[in-house]
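Only a portion of the chains appears, each positioned as in the full assembly.
Labels for the chains are A, B, C and D, by order of writing; each one numbers its residues from 1.
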Amino acid sequence: MAEDVVPLHIRRVRSVMDLATITGLVSAFGLVAAAIYLGSSPSTFINVPSVLIVVGGTLAVTTTCFSLREMGRTFRVVMKTVFHSSRDPSDAAIQVLRIAEMARKQGVLALQNILGSIQAEPFLHKGVSMVVDGTPGEEVEAIMRRDMYATVQRHAKSTSVLRKMGEFSPAMGLIGTLIGLVQMLGNLNHPSTIGPAMAVALLTTFYGAVLANFVFLPLAAKLERNSTEEALVNSVYMMGAASIGRQENPRRLEMLLNSLLPPSQRVHYFD
Amino acid sequence: MAEDVVPLHIRRVRSVMDLATITGLVSAFGLVAAAIYLGSSPSTFINVPSVLIVVGGTLAVTTTCFSLREMGRTFRVVMKTVFHSSRDPSDAAIQVLRIAEMARKQGVLALQNILGSIQAEPFLHKGVSMVVDGTPGEEVEAIMRRDMYATVQRHAKSTSVLRKMGEFSPAMGLIGTLIGLVQMLGNLNHPSTIGPAMAVALLTTFYGAVLANFVFLPLAAKLERNSTEEALVNSVYMMGAASIGRQENPRRLEMLLNSLLPPSQRVHYFD
Amino acid sequence: MAEDVVPLHIRRVRSVMDLATITGLVSAFGLVAAAIYLGSSPSTFINVPSVLIVVGGTLAVTTTCFSLREMGRTFRVVMKTVFHSSRDPSDAAIQVLRIAEMARKQGVLALQNILGSIQAEPFLHKGVSMVVDGTPGEEVEAIMRRDMYATVQRHAKSTSVLRKMGEFSPAMGLIGTLIGLVQMLGNLNHPSTIGPAMAVALLTTFYGAVLANFVFLPLAAKLERNSTEEALVNSVYMMGAASIGRQENPRRLEMLLNSLLPPSQRVHYFD
Amino acid sequence: MAEDVVPLHIRRVRSVMDLATITGLVSAFGLVAAAIYLGSSPSTFINVPSVLIVVGGTLAVTTTCFSLREMGRTFRVVMKTVFHSSRDPSDAAIQVLRIAEMARKQGVLALQNILGSIQAEPFLHKGVSMVVDGTPGEEVEAIMRRDMYATVQRHAKSTSVLRKMGEFSPAMGLIGTLIGLVQMLGNLNHPSTIGPAMAVALLTTFYGAVLANFVFLPLAAKLERNSTEEALVNSVYMMGAASIGRQENPRRLEMLLNSLLPPSQRVHYFD
């Protein structure tokens, strides 16, 4: 049976760049920038010390709450959230079923030929590689589940770092404004400077509100949502690789995967 | 028995256009409009850039939190919430019991004649059609339950989109006001412009408060309430269609439906 | 045995008009009225458009969240909360035990003579009537439990209507104040009008705070408390009527009732 | 055996007056008083109508939420919280073990001689009295548990009264300030009175913040803490009295008490 290996055509899992995050961020900042540039003096809105107090203060206080490693990891996770490609769980399930069918028909070793075409999905690639190397199904499942769990934990930690930043940045804005107000009120001899001084004092409140509401809180919500979605796709890959490793019937795998997928996304590969 | 099919008169399920949503929205906006028009300069209250910042900013930030598809779906759901027709669960139960009685007396195929008269209730129509086509009761229940679950999930997602909008719109109002205040304070040379500039700055706060308290939060509360109500009516339809498909005694169906309905809405069709 | 029916003297259940609600409402409003009348210009505090915006707006927005029927029912429930008569659960238990003892000694039909004297307690009256009519104990319990559950649900809905009103009325106050401020700031040419205009603008905030803190939130808390208390008394009546219907020994009923009552209110009727 | 009763010396349970509550209250009010007296015009801070609105209004509104009896009981409980004597649970356990040992060696009736020396602990006194009177252990436990439960419930109710007061007093402060502001703004003809009028208006906000943060919220937290502590000591007394009533071996009682006490407070009376 292993002689007549017909390289199966493996489509890539449909993966759509998640435009919502970037669209949202760009339009929100665009609207504010437009409102500022249409006003009289756009340069009033840029004040380096104010930026330092709000951004630096938020980072400093959040660092106190966590460890340096958790902070660094959060920034990498945020980058991945912004340029996140959302994968369709149904599509991932169909992909897995095709690989399982191929393993059933041509033997597990034939999967070696498709390892190259699934490199875009590292988690699936890792699972199939283990199966090809002869790792038993139970162990494949145990190792992949451990990886998945570690990823979910890491994302949950990053979500809570972002939430804390969203809590602390308005507080930093308030503290900056209080500093500005006290400085201004302590020197009222030049009444003409009251306006500009107060404008500068309000800037930190503005920065804090923008950071919390445009960046930290929405990214925390998005990261949580993506983490759930990714865990679902990864569960599909894990159950697929384990099932191939256990040399089960692909029809049974379809049943297993459907019990995992939400009703509207169930697949009917074998009819 | 199938010869003497007497077309049973099938009343439509009593369905009352839910006037509370529209009444509430119209009177709230009417009161505010009256307060503005009775004041001195109603035109002060219209400022396109302010509308753009609050409405656009809220949409942009909420989009960051979700996906484009979830945003689009929410707007369709909101439209349905505003023009929602509330159906009486007892009435739906009686309707289902009449159909079950007809199926019992004249055979399941006789239901073909009434399919036309229940088209106003698509979920019931779908269930009865499957029964007429000979789908077994268990499968009818499984398919309908899956549909129901998917609908409830979709509504829950839309509710949380509306809640997030209700959270972000006052924040956008604050950000807009801060922009206006900083611009005004940076140019205090013309004291006569302070008043109007501040009026414009406050407009975004006003828009944000109105959007959150008149639109987003009440609609989120209403959508949640309607979703629960609709799920109850759909459960009645599902249990009815499944029971007819299983050719059960309609008296047993009545008992099942009553265990589902709240005490004050139980029905006594067979006495 | 039924011949020598001695009409048992049935005391009325001690029921104290709950003065706390009225005392609280009257003193709170009295204090505010005094503070206003002792000030310089009490008439400043009455402004019909402001009342309309806050009261009307709160009603309108809450109507959007619920249905017209739920709104109407809440107003009836509020009236009952204000003039609520609190009944002592121990006293209700003793009352029930005396009726049970009478039914034991003189037969269930003898209870017909006391139906008149318990009309002040409609729920107990209903239960005893059913027992006299020969309804079996299980059915009496089922019907009364259904009634009780429906009442608790209705009160819970009304509580949440009041809570939402308590949330929305300060928001309406803020919106009214923002309207007033924008109107005032748009017309700064007459500096002498700033004060009075601002006074009027602040009135809606004042109305919103008073409505929420004097009326909606306290009444919601009180309604929740009364609903729990009433459910306890009604449980006592339900268990009593059911026990009489089942012709159980009143000593067993005492044990059942004591397991229901809080430790400090347990009764010792049979010693 | 009862002849040679050697009156056992019963130390009093170590009970330390809880100085934290009084220290905290006195220093907080002392600091504020110092800040006021060091300022220019301390008399500005006393304004009888403002005190009436905030204190009276808070009492009135909280009364609406509860019943008159619950209000009265809260004030007694607060007094006991302020002058609370904290008892050491380990010490109470040792005390109970000594009494149990004495009962074991000299018989239960010998406990009559020590009733006088434990009068400072009414709950223990009540339990031992019942045992001396021959009440069986099970009944002693049932009665004491009922008392304990009623006390915990009463404290929980009082805690929630204090919490509500802590919520309503800042709201009353705001309402008072709004009244003052509206009165001041309605009479701007004498500019020289603006300052003092506004000072008076702010006083209610000040009173509300002080009452909530110095009195109501800390006392609610303390009462909750004390109630947990007292329930632990009372459980020790209850288990001790019940064990003596059951004539159990005191070593078994030690084991039971240690399972109740937190690890750091376990006792080793019999080694």
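For the reader, a short list of remarks on this structure follows.
Here is the rule we use: a residue touches a chain if its C-beta (ideal position, glycine included) is under 8 Å from a C-beta of that chain, and two chains touch if they have at least 3 such contacts.
From a predicted model like this one, the values you see are computed outputs, not experimental measurements.
Counting all copies of the one sequence in the full complex of this file gives 5, of which 4 are shown in place.
Just so it is clear, only the chains that are shown with their structure count from here on.
For the self-contact between chain A and chain B, the two sides draw on mostly distinct residue numbers; the shared fraction is below half.
With centres set at the average Cα position, the gap from chain A to chain D is 50 Å. Chain C and chain D have CA centres that are 31 Å apart. Among all residues of chain C, none touch two or more other chains.
Chain contacts in this assembly form an open path, with each chain touching only its neighbours along a single line. Remark: the chains found to touch one another pair up as A-B, B-C, C-D. Across the complex, chain A is touched by residues 49, 52-53, 56-57, 59-68, 71, 146-147, 149-150, 153, 164, 168, 171-172, 174-176, 178-179, 181-188 of chain B. Interface residues of chain C facing chain D in the complex, by the touch rule stated above, are 18-21, 23-25, 27-28, 31-32, 34-36, 38-41, 44-45, 86, 192, 194-196, 198-199, 202-203, 205-206, 209-210, 212-214, 218-219, 221-222, 225, 262-264, 266.
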